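Missing here: one protein chain of the complex. Every other protein chain is in place.
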């Protein structure tokens, strides 16, 4: 079967600085793949390149065999590759439910004029979005904060909301940017379970960039390790934990130990 | 829409269409017609500026579109002999098209950068009007005919303004009708998906594009609608004054449009209307102070900023968002 995402010789240079160099790997449909690496290894740039938020210097990203690199981010999102954000990137002055409803934009069948005039199709869309938003709220266990203003939410909920926004677009591939950062153990485990259910129940392919090693080991089908902008290893969690180059990369940095 | 909302709208319509004309007739203050007509037309322009605020852009260029709209209407009427009623939508459309061409490069700018370039746009439009032959330079275009009769399929809808006994009242009703239509459209925009997407753009452009919103298109659309409103307002002003000069709308007017929105409050659809009314009417009332008019007006504005930096309507509601 053709991989759903193919990352081919991806390179990014900023002036004389090389952020990542000749990185290649594939993501299979329906898998959970994590990209890890010490701080400053180029994970973040790689992630943004895949979602097309950053241009590529050379190489390309293919989604179902079609190149998506250097397209506008909203075009890539329309094709089904949707990213979430690291920090508190949400629509702050909307409620949780409003955030999720707005994120249904890609699924609307009616035109903006149709919405303006309140056409039949638009009303059907609105009803469908409301219902779908409620489903997502239930799915991620956000019932208690459904009508809370997003700017009032605590950290942990913000991340769940970020994922809910991504989910609302109806993605084929969801790219999660450090979904466990700043969470305690319980919150992390809840999030791990949510991501797994996302894949199991909704068939979404998930690629994530993360620091939290125990969580990564628990959640991933496969792991790609990068260091100094280059891929140094790829394999199952067990293979990665046994790989001497990975251990070296982590011991050589000030980052936390690889957490086995 | 709730019952209270509907009742509010009913009262509002009664006041502007019935109570105001009656009160003016009773009090004999016919001059208020001109003031209130101006308020209504300026509110249309402010509604546009408010919409660009709604996508997170500070627009200090509405004067430019009011001027353009005015000239389009004036030129079409005097040189081509088109009826005023047809020039009205044409003026709006002309501004919308121009704003798309101008918006393509400048809407990528944010914050003060966008604000600065729109302000420059106003001045450049004035200079262009001075330079072009079709606008007749500094002499402007004068003796523009009053709006003629409007007949649709042989049905006379609006009589010829030149034959009306009280054109002041007619212009007032025209301006107020347009204002009501503008704000109804604005309310619909804000409370439909378009408005929700505009809000998403205002709050976080990156996140908006991650959920598939074509941010560049949406910005252009909002800016074009905004400029359409500006053009309409300008065209009616020309019909009232029957003349237009390059100085009919200048930088001060552009700044004023922005101030009306600020003062009314950026989180409320009715904010720009209220702001326009307060500032313009206030300015008019202050004319009794003669040479101290501007001093008092500006001092009051500065004081307002110190006391209520988030707009007058923020008194009633702390939460941002449409009402």
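Labels A and B are assigned to the chains in the order they are written; within every chain, residues are numbered from 1.
Methods note: a residue touches a chain if its C-beta (ideal position, glycine included) is under 8 Å from a C-beta of that chain, and two chains touch if they have at least 3 such contacts.
Everything below uses one rule, namely that contacts and distances are computed from a predicted model.
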item	value
Protein name, per the UniProt record, of whichever chain is missing from view ("Amino acid/amide ABC transporter membrane protein 1, HAAT family", "Zinc-finger domain-containing protein", "acetyl-CoA C-acyltransferase" or "Insulinase family protein")	"Amino acid/amide ABC transporter membrane protein 1, HAAT family"
Among shown chains, those touching the left-out chain	B
Hidden-chain contact residue, picked from the options B:7, B:162 or B:305	B:305
Sole contact to the chain not displayed, among B:34, B:85 or B:297	B:297
Candidate in contact with the missing chain, chosen from B:5, B:151, B:177 or B:252	B:252
Which of B:26, B:80 or B:112 contacts the chain that the document leaves out	B:112
Contact residue for the chain not shown (choose from B:6, B:131 or B:181)	B:131
Interface residues of chain B (partner: the chain not displayed)	58, 102, 104-106, 108-113, 115-117, 119-121, 123-124, 127-128, 130-133, 250-252, 255, 258-259, 262-263, 266, 291-295, 297-299, 301-302, 305-306, 309-310
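Note that in this section only the chains that are shown with their structure count from here on.
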item	value
Cα-centroid distance, chain A relative to chain B, in whole angstrom	43
In the complex, chain A residues that touch chain B	51, 53, 72-74, 77-78, 82-85, 89-94, 98, 101-103, 105-106, 108, 110, 112, 115-116, 118, 122, 125-126, 149, 165-166, 168-169
Interfacial residue positions of chain B with respect to chain A in the complex	188-189, 192-194, 196-197, 199-200, 203-204, 206-207, 209-216, 221, 319-321
